[in-house]
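Submitted below is the structure of interest, expressed as structure tokens.
A protein chain is absent from this complex, but the other protein chains hold their places.
Chain lettering (A, B and C) follows the sequence in which the chains are written, and residue indices restart at 1 in each chain.
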Amino acid sequence: MPTRTHLPTKRELVDLRREFHAFPEPGWREFWTTTRIVEELERLGVDRIHVGAEALDPDERLGVPDEQELSAWYERAVARTDRTDILEQLAGGHTGAVAVVERGDGPTVGLRVDIDALPIAESSDEDHRPAAEGFRSENEGYMHACGHDAHVTFGLGTLQAVVESDFTGTFKVFFQPSEELLGGGKAMASGSHIDDVDYLIGAHVGLDNPTGTVVGGIDEALAFARFDVTFTGESAHAGLAPNQGRNAVQALVDATSNIYGIPRHQEGATRVNVGELRSDNAANVVASEATATVEVRGESDELMEYMRDAVHRHVDAAAAAHDCEAGLSLIGEAIREDSDEELVGLVGEIADEVDGVSSVRRRDRLGASEDATFLMRAVKENGGKATYVGVGGGNPSGHHTPTFDIDEDSLQIGVSLLSDTALAILS
Amino acid sequence: MPTRTHLPTKRELVDLRREFHAFPEPGWREFWTTTRIVEELERLGVDRIHVGAEALDPDERLGVPDEQELSAWYERAVARTDRTDILEQLAGGHTGAVAVVERGDGPTVGLRVDIDALPIAESSDEDHRPAAEGFRSENEGYMHACGHDAHVTFGLGTLQAVVESDFTGTFKVFFQPSEELLGGGKAMASGSHIDDVDYLIGAHVGLDNPTGTVVGGIDEALAFARFDVTFTGESAHAGLAPNQGRNAVQALVDATSNIYGIPRHQEGATRVNVGELRSDNAANVVASEATATVEVRGESDELMEYMRDAVHRHVDAAAAAHDCEAGLSLIGEAIREDSDEELVGLVGEIADEVDGVSSVRRRDRLGASEDATFLMRAVKENGGKATYVGVGGGNPSGHHTPTFDIDEDSLQIGVSLLSDTALAILS
Amino acid sequence: MPTRTHLPTKRELVDLRREFHAFPEPGWREFWTTTRIVEELERLGVDRIHVGAEALDPDERLGVPDEQELSAWYERAVARTDRTDILEQLAGGHTGAVAVVERGDGPTVGLRVDIDALPIAESSDEDHRPAAEGFRSENEGYMHACGHDAHVTFGLGTLQAVVESDFTGTFKVFFQPSEELLGGGKAMASGSHIDDVDYLIGAHVGLDNPTGTVVGGIDEALAFARFDVTFTGESAHAGLAPNQGRNAVQALVDATSNIYGIPRHQEGATRVNVGELRSDNAANVVASEATATVEVRGESDELMEYMRDAVHRHVDAAAAAHDCEAGLSLIGEAIREDSDEELVGLVGEIADEVDGVSSVRRRDRLGASEDATFLMRAVKENGGKATYVGVGGGNPSGHHTPTFDIDEDSLQIGVSLLSDTALAILS
Partner (left out) sequence: MPTRTHLPTKRELVDLRREFHAFPEPGWREFWTTTRIVEELERLGVDRIHVGAEALDPDERLGVPDEQELSAWYERAVARTDRTDILEQLAGGHTGAVAVVERGDGPTVGLRVDIDALPIAESSDEDHRPAAEGFRSENEGYMHACGHDAHVTFGLGTLQAVVESDFTGTFKVFFQPSEELLGGGKAMASGSHIDDVDYLIGAHVGLDNPTGTVVGGIDEALAFARFDVTFTGESAHAGLAPNQGRNAVQALVDATSNIYGIPRHQEGATRVNVGELRSDNAANVVASEATATVEVRGESDELMEYMRDAVHRHVDAAAAAHDCEAGLSLIGEAIREDSDEELVGLVGEIADEVDGVSSVRRRDRLGASEDATFLMRAVKENGGKATYVGVGGGNPSGHHTPTFDIDEDSLQIGVSLLSDTALAILS
């Protein structure tokens, strides 16, 4: 194992995490977050920094918001940084970055962390530490309610530890945007930086594991697809000429009813949901437009695809039934990819030696969906190994709730675990 | 007006009507009925008799039952008549006849009567005259519950009156099969015998008008179409592999729900109904087949077609939604065609002179559907005139009920009215 | 007929109409409009002015917007008038007014005009006269696109003519708010001012009749009801625990599907439509809330009630099916009430004498819905007579379109017709 000359202090890590916590930005709008990451990368002196369209395949981004929404967040970032040189590279929702440290021939190890926040209004209760200690969200209605502030800190802290260490090979950190929308993983896996990665480690804090617990491989993420569905018909006065309309509401109702009725699958669990229904036409006209968002999941890619194909079929058929046009666009996607035994084992061995780790579990079940799986799949298809590590964090309330928080002791445990693991491979 | 030398006696007409009443046969199965009509036509000495495939366009018959059903009724007829020479011309559901009386140059007048019965079990109550007086249906479960036995009598009685009269021109009677199924009118109108008809009179007994009332033109029949719908999918064990099925029940349910939701039309009344649902697959398999019968109606042909097109669209779309195949076959049809003022007036004038007529109404509304309209349309398209006459009959209970009956006094009134009207034209 | 000493000039009427046109306010938000009307009533010196809660029964108002919406419009009005003494009486959506002129014993004649505007963005095209001549809507997104600016002018102009005339009896003008929402008619008919009205005249400009045409009675308004429907269930993570949800989207879809399938009615035309669907829950949670607006109509009150009862049934049943709670609130209503022959005749006679009238039609069909019918019904139930008069106005494009306008020549014709009719009764 190489010598690690520097591990950031707990204070350094806590300060970083709180800075990111206070300015949460949702998917494809991480303008300030990415800028701040790049500033840090420059400070650490990594060998290469790839930003925005250079970090991922911009054509594979899913769920990018419209120009108006992007601009509003961009302007907020402009107001908070003077590094417009970096910001300008991010315009149009080209957020995210990849940092590379190169030290001659040897394996390439990647660390993937996600950087986006959620549209959840953070608690201002005095029992909620970010509120009590002054680093509560400054972007009202948005919050780091899933620990991605800690993940950014994992990424920067691990880089700091690695960059000052002695090793042979290459170390990359993927600061992935838009995980909550399941919109960034595919784009990052479609970029070129993953191609030479031999070992990939993803990491997630919390997940109901207490501080001191490490899970070598968190698996069984549900494969996932999210669609925006639009039916376009023709309006007509509902009292005077209902027959002249082509009713987008009827089409949406038809499709939704059928989508909930997609048969269960013998191979395992599937999921389906329809949300965000909307038709703005006044009730006295036959609706010319109606929209919804549909999500499907499956225990395996095949099960998700079974659901996805059925959604496509029902949307097309409902449009045909009601003489409407259907639009269906993919706005989020994740696959299932489980952790490799070899890396799960290695992480376990390293964890046993990390200060603060009291319990090591080999594997756990995620239940939800996660698009780190695209990067894991890419590495494995190239013959590499990948795992998705759990770093216990003692969250007082569940992920995606207004009072979510992490035990900040987990920051140094995570950085120590991840840097030690990376350096163990890069020996 | 020509001299009419013979009007059948009430006794003759009552005997005829009761004979037909006692052996009701449903649409395309009027084997004995047609045979018996032809026997009478021979007895009356009409000039030409066209039977079965010679009476109508056999390719335009709608709703012809399957071979097994036809055979069963054919065998009943075989057992009741020794005129197998006539019967053999009817095999395969080629029922119906056209009788022609030719008396040199002059106009051609047609009379259209229908001859089929209904799948209704006749009352055996002593208050029901057919039961009390011994001419109740011998075909259990079937009944002349709409007066077509009287219509056959109108046809034969009028022929008898006309054939023995002195006139110039041609008189035809169309004994149309399968009106209740709305399956025979189109076929008869597609045959050649209607082509030279200048004046066509249809007639219906009863319709809630008392004996002695005559209506010159019964109008506003609803245009109508009936379809057999079949969805064919693929069965699979509902417990072991529901995803392997292609669910015909889901397709049928989807289509039915959408069909009931076809928008109302600004131009007027429309109707829709789905009946005779059936899926025989046991509940533990995903259904591979499901069927139903769909009926649509409209105040006008266009309104009916609006509904029909929507049914087509929904059936196709529901099949696509559930990955099934759809079959949709037209099994009944009627159009709307109203009576011509000229004939309505003539019938009114004649009626004023007919014994037993106490009230003459120019027009009434039918409400239901009627396929005499196809023959009326054909005549009018050729420049002729048509009307559909109501002959009051004092029915004690509603049409299509087990205790329907007619006041037999209406028989001679009808024959008198119809023959006088025909002869008035053929002067 | 009494002597009419004063008819407003065309210039006066045009100025009034343009002033109201430029500041359109939607239903229950006619704060400035009502204030301005009251100012004019004061100027005319009518005997009594009833404003807001004194003009109608406030508990019977339907479709009153929420406090935030009301406040926003109230503030706009505050900025446009210094008559806060009047405005304050209108706070909370208590708009509308009744003006009374009393001249001793004699019959009471009422004139009902509506005052609200539509949520339609007015055209800024140079071909659109309000834009070309500088009186286009100053409330962007809202417009007098149905001529209620002319109706206010009818009301004020007629009052001016009547107040300066010599007559015996009482004359009332009902400036009714919120007709477009069908929210104000019931409330005004439930107030006390209609109780002693012996003759009620409603009036509508335009309606595809050219300037110079008068219609004595516009009838066959469709009875109407509009509901806000809300389903409340319980959210749950759609991936982790779909069974824990109670799905408001499924309830809404179920109800909507069934509502469109309400059977047609033998008695005549019915209508149904569902609009403004909305469920804001993100697609990854089972929706806890879903809303829509439902409208039903019928050729008669009974037909509307048939539809309304079925909507109630389907909403309740869909909630039960999906274990949700249903809320259903009536937010708009109209009944059918046709014009009395006596008044239709009188209007026709008067119209024949009015300058500029070139064509008088006795009756026309409205097709749409109208809540003046509540006032008409109230008068008729008290033994009085009512009619709803059409004043041709040569609109260049249809009602409720961004380029709707009226021929301002119709203003004086209308005022002349209405005041002459009123005075003819008040002789």
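Before moving on, here are some points about what is shown:
Everything that follows uses one rule, which is that a contact is a pair of C-beta atoms (placed from the backbone, for glycine too) under 8 Å apart; a residue touches a chain by one contact, two chains touch by 3 or more.
Bear in mind that the values here come from a model prediction, so they are computed numbers and not experimental data.
Only one of the listed residues, C:Tyr142, C:Tyr306 or C:Phe374, touches the absent chain: C:Tyr306. The residue from B:Val249, B:Ala372 or B:Ala386 that touches the chain not shown here is B:Val249.
Within the whole complex, the absent chain has one touching residue among C:Thr108, C:Ser123 or C:Asn258, and that is C:Asn258. Touch with the chain that is not drawn comes from one residue among C:His151, C:Lys172, C:Arg226 or C:His314, which is C:His314. For chain C, the residues touching the chain absent from view are 240-245, 247, 250, 254, 257-258, 261, 263-267, 286, 306, 313-314, 316-318, 320-323. The chain not displayed touches chain A at residues 257, 260-261, 263-264, 269-272.
Looking at chain B, the residues touching the absent chain are 119, 222, 224, 226, 237-240, 242, 249-250, 252-254, 256-257, 260, 271-287, 290, 292-295, 297, 367-369.
The definition used in the following text is that only the chains that are shown with their structure count from here on.
Among the chains in view, C has its Cα centre nearest the centre of the complete protein Cα set. Of all chains, the one whose CA centroid is most distant from that of chain A is B. Per-pair tallies of C-beta contacts place A-C first.
Chain geometry summary: the mean Cα position of chain B and that of chain C are 51 Å apart. Across the assembly, chain B contributes 257, 261, 263-264 as residues in contact with two or more other chains.
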